[in-house]
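I have a structure here, written as structure tokens, and I will follow up with some questions on it.
Omission of a single protein chain aside, the complex is shown with its protein chains in their original locations.
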Amino acid sequence: MKKIFILVLFVSTIISAQKKDFKYALTGIKKVVLSSDTAIRVEVGTTQELILSDSNNNDKHNNDHFSEEKSSTKEDKRKGLTAVYPEGKDDTNGYGFSISKEGDILYVTDLKSHFQRHGLFVKLPKNINISVDAENLGSIYMEGFTGEVEASANVGKIEMKNVTGPITVDANVGKVNIDFVKVSQKSPITISTSISEIDVAIPANTQANLELKTQGTVYTNFDFDMPKKKGLPNVSGRKSIVSKLNNGGVKIYIKSSMGNIYLRKK
Amino acid sequence: MVLTIETNQKPTLKQLTDEEIMLAIATGKIELLSILFDRYHVRMYNYFNKMVCNKMVSEDLTQDVFIKVIKYRTSYKNGNFAAWLYTIARNIFSSHYQKTKKERSNLIDDDKLDANETLVSESNQEELEHLQKALLKLSNSDRELIVMHRFQEIKYEQIAQIIGSTENAVKVKVHRALKKLKEIYFQNNN
Partner (left out) sequence: MECRDIENKLNDYLEDNLSEIEKSEVEHHLKTCANCQQELAELKSFLAVLDNDTMETPSANLKLNFEQMLAQEIERHNPKVVQLKPKTDWKSYLRVAASILIVISAFLLGKYQPNKTSSIEKNTAQVLTLLEDNSASKRILAVNNAEEFTSKNTKIIEALINRLFFDKNTNVRLAAAEALSKFSSEELVRDALIKSLETDKSTIVQIEVITILSKIQEKRAIKPMEKMLENEETPQYVKQQLELNLSTLL
């Protein structure tokens, strides 16, 4: 109880000190599960905290442009009240997110819809495990994480830079672009889309068991040992390329139902 | 007329969730309620029996729950069905509790006799009786939390939904209630 009180006190002092960002200490948290139907940008922060802020200043500018006076009266109106949404109560002092902890997992769920939210900027510790769901219309950009990363989007694109895996990504219509700084051998890497293209860059010395599957075309500058054709012709015209890179290693499975796959050697 | 079209549709696994069935009931397919009855009546009955400690009353109250489900079916809006059902059950319990407030002290004594007679005679019977007595000494809200968490094995998250609180708050409350119950239980034992 005491601990919670201190935590609340801690969080609220931070909020009052710095009104712009929402911060949450991640003590004992191993994984953060974030969902929001907007353009989500996740970068490495310098503290052991979750930091939420609005996407960028340009958007802000637009909003301010419209109603500088109104916003102050709005704030007056909201004084002493808490926003309530169909999915729950705002735990983030006006940021419109619900935050709940289950064991060592922290769930951060956007309560606002795609139309109310114009981009989201998140900072998290470098080595934490992250799962991001951009729901229906949102997109995802992530950079620099060394923990396990899961990302899921429908219409929006998914882009990652300087990541190591393990990575599990699925997109539907949006493009996927992932740039590995190195490839972790811990557990499998899986990337899938239905019709969009997948563009993946991995270091030349990566050890991996590679499987690429698509009805589109695979482009690469790696040298594959192409498996010999055997057995029955593939009914659905599905192409699957199985190959070992540098004597094999962790499984990398890239699958697009219909889009092209680009695999680049760095 | 729309209804007949719907019944011709082949049910899929999707329609098997409580929520989908309840939505169908809300649109008039009341007969499907028997599926939900089969899924929930034992839990509902045990919830009431722990709360009021009277088998007959518990059966009546359970029946009331499903009558209310039919009555308020159109107000069901796609949320978690179990949570909705427990909300109804809680309301029924609290109005029952208000009604019987005056006779409550007598009632509890009767119930205890009732419970003694009907408990399965096993070696742990005595322990369970103690437990039942201890439970009845808790406040309604504490007892309810323990019944939902320990006996009905509902997740913290869902309890929070049912009683309109947050998951963390529920966790803390359940722990406290358990602690109280434990103290009462061991006092009684000694």
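Which chain is which? They are A and B, in the order written, and residues in each are numbered from 1.
Definition applied: a contact is a pair of C-beta atoms (placed from the backbone, for glycine too) under 8 Å apart; a residue touches a chain by one contact, two chains touch by 3 or more.
Just so we're clear, the structure is a prediction, and the values are computed from it rather than from any experiment.
> Going by the contact rule already stated, which one of B:Asn46, B:Thr100 or B:Gln158 would touch the omitted chain in the full complex?
Reading the full complex, the residue touching the unseen chain is B:Asn46.
> Of A:Asp54, A:Asp90 or A:Glu150, which one is in contact with the hidden chain?
From the options A:Asp54, A:Asp90 or A:Glu150, the contact with the absent chain belongs to A:Glu150.
> Touching the hidden chain in the full complex, which residues of chain A are there? Just list them.
Residues of chain A in touch with the missing chain: 1-3, 28-31, 103-105, 129, 131, 148, 150, 152, 165-170, 172, 186-190, 192-195, 235-238, 251, 253, 255, 257-258.
> Under the stated touch rule, tell me which residues of chain B contact the chain that is not displayed.
3-4, 7-16, 21, 28-35, 37, 41-43, 45-46, 49, 55, 58-59, 62-63, 66-67, 70, 124, 127-128, 130-131, 150-151, 172, 174-175, 178-179, 182, 185-186
Here is the rule we go by: only the chains that are shown with their structure count from here on.
> Using Cα averages as centroids, what's the distance between chain A and chain B in whole Å?
40
> Name, in rising order, each residue of chain A that touches chain B in their complex.
Touch residues, chain A against chain B: 1, 4, 89, 91, 100-102.
> Quick one: in the complex, what on chain B touches chain A?
Chain B reaches chain A through residues 157, 166-168, 172.
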